[in-house]
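Structure first, commentary second.
Excluded from the complex is one protein chain; the other protein chains are retained at their positions.
Then we have subunit A:
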Amino acid sequence: MSAAPGPAGVLHPVAGAFRGFARYMQGVMGADAYRKYLEHHAAAGHGTPPLDERAFWRDRTDRQDSNPQGRCC
């Protein structure tokens, strides 16, 4: 987690912390799912091209239709 490079030296740690927090929230909310899918796809070495971003998210919510996840009280 490196601080964001910025011209204002004072902002460095604050901006860095903010970016870290934003990235953390993205992870918690699942906003980084597509990036992870691409990483997996590249690492697994499939011969086929990966889904594009639109198709990936479409597929993700459509699979939830038939595979619901519980939410607690």
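In this text, a contact is a pair of C-beta atoms (placed from the backbone, for glycine too) under 8 Å apart; a residue touches a chain by one contact, two chains touch by 3 or more; residues count from 1.
The rule is short, and it goes like this: contacts and distances are computed from a predicted model.
J.: Not counting the visible chains, the remaining one has a UniProt entry; which protein name from "Ion-translocating oxidoreductase complex subunit D", "Putrescine transport system permease protein PotH", "Cytochrome c oxidase subunit 3" or "Carbon starvation protein A" does it give?
T.: Of the names offered in "Ion-translocating oxidoreductase complex subunit D", "Putrescine transport system permease protein PotH", "Cytochrome c oxidase subunit 3" or "Carbon starvation protein A", the one UniProt assigns to the missing chain is "Carbon starvation protein A".
J.: Counting contacts across the full complex, list the positions on subunit A that touch the omitted chain.
T.: Touch set of subunit A with respect to the missing chain: 1, 20, 22-34, 36-44, 53-54, 56-66, 68-73.
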